[in-house]
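For this view, one protein chain was removed and the others were kept in their places.
Right after this comes chain A.
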């Protein structure tokens, strides 16, 4: 504090600063660090340090008089600084007239400008005019506050508020520049003078610096490459063939240290790359450079910035090109460290040169970052599409590295890249896969990738490779991808067989979450496939586990579940967020629900009709969510015309249960989302037919008790089915013992038998249940057995009962399964003897 008071006398300098503004406008020296957030304090440290260093360099470079090529770059930097300067000037003006609101605004603007110019500033240091302004500002504020306190006339509220907040801000801000401010305060006059002196060389300087700004595009960089060798300035002297390894080592040593400026590092490496000319050098530099790209801190967006990613991608490609061009250099993991790394190594007598590095890690990282960016970009913007376009590039890198690893026979790496490749492909339709493949083939040398027309063959090839070579986790994942792919191509039986033969379902609950998600996806896709193929029952059972739970989003990682019982901890939520699939991989949930509900309807409605009023039958529920919805729907007093998919299906279900199949078909066909299915027309047709059949079944179940016989012709007419199909449906029902009837083929009628279980029979059934409960209760007691051997006296009746119930149960379980043998159990029980007698 005292420091500032001491410097308070120099308030008068303010006026000077106005003049000196003119002078300082081109000043590039000074300080970047505009970021007022203190969280990145280490960054600040870093910049300060480099700021200091670059100043030293500038001083050193005074002697250099390269006046050429200067103008080219100057404007870019000047524009930035001009902005800041302007802001600073108006800020000072605001101060003078005691208008703190505007002063605050300008101060913010200046800071913002600094932030923008961060790239430049990190090289040149914070502009001195800024330092001076902020130093003075603090004093002025101090003075103003004091005055405010003493004077009776108060400022207006907003002004006072602005002043106060300014005080806070400036204090915080100035802490960042303590050193500079001190320097300035020591000798305000000379500080500015120094600037004036320094001005000239500084103006020349920037050329070198600016071009390597990380925000520049690649063409700027290309220009830079063109420049460097020419302008062998003070700095570029440092980058040459001789010291390339030294520099590289420096960078490598600095890496990961707390106050390393990563941008600087990257820039140095880029320059080194330009200098490097032997493949060995290039490879070394590139390896470091790619890691450097990945080292950049990830901001609030949660993913690597796209430009950085593109750089990494580019360098990786470059690296692979070099490696392909000079096969005698091999990048491998676990290479013994060379003691002398400062020499250019060349392959001698055919011995390949091994270089430490992990390409596969780069690939993994690159792919992960890509996914992360997709997770974070709003999928409904063009950004997402633009980003998605990069996938081809990424894919080609993967393919390329796969080829590279194949050449080196690195099985583990091959599996990993193959898996990555597979994961980019498996969910895509044929056309897209072929397109991607062709685009990749166009990007890559012909030796590596050739256009592929047969997506299935490709997937098959990739999967088979993984089955043979990979670890069990990758094998599992490959299997699931393969299943998904088959299902996507309507090969239900192939996919199902794969799923069953691999016994994946038994172990999947032990797998990690992402694999489980993949499994869920495969199951869902399988269900959709079955649906497309018209196998309603299979489809329903495939989808039941996922769609029946009401946690579809969570299970498919396509969105966070909204409400959880008990809020999830932030860590859990974060993990879940990381698992989310990018939007383009999503399975349409609405379509999924629609398919699931439709399947449930087709199965549940006849099932409900069959159960009728029988309480036992009522318990047999195929799809709980469907029942719930139907109940809810039927409870409604007024039901308006259907609006969404659900309403349509509920309406259709009701119509179906009433036997109005035309209405049901109409409602189902009115659902819009079918259009998302390939061959929607065919599917609608299939659904129409299914509805007719199920309507017939429902009708028979519901009304059989009212008929003694029904004409088959009549049924065929009612449900617009062919006589043959009516016969087949009815026969099936009879065979499955769903309907106690027989078909009289002479008169073409179904003769319905009405069998009601007699009192004894129903009692026997009830008894069987009771007895089972009885045994269960006893067993439970036995389990709880106290040390006193309590169960002795009970054993007697148990033994008896157990046998009896055992028999009963056996009979019961045999019933449904035993097909023909199990029919009319009761007749069997009593009637065997009678039948025996009749013989």
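Assume a contact is a pair of C-beta atoms (placed from the backbone, for glycine too) under 8 Å apart; a residue touches a chain by one contact, two chains touch by 3 or more; residues count from 1.
By definition in this document, contacts and distances are computed from a predicted model.
J.: Given that one chain of this complex has been left out, which of "X-ray repair cross-complementing protein 5", "GPI-anchor transamidase", "Eukaryotic translation initiation factor 3 subunit H" or "Aldehyde dehydrogenase domain-containing protein" is its protein name according to UniProt?
T.: The correct option from "X-ray repair cross-complementing protein 5", "GPI-anchor transamidase", "Eukaryotic translation initiation factor 3 subunit H" or "Aldehyde dehydrogenase domain-containing protein" is "Eukaryotic translation initiation factor 3 subunit H", the UniProt name of the unshown chain.
J.: In the complete assembly, which of A:361, A:611, A:670 or A:771 touches the absent chain?
T.: Missing-chain contact among the listed residues: A:771.
J.: Just checking the interface: what residues of chain A touch the absent partner chain?
T.: Looking at chain A, the ones touching the missing chain are residues 758-760, 763-764, 766-767, 770-771, 773-774, 777-778, 780-781, 784-786, 788-790, 792-794, 796-797, 800-801, 804, 830, 833-834, 837-838.
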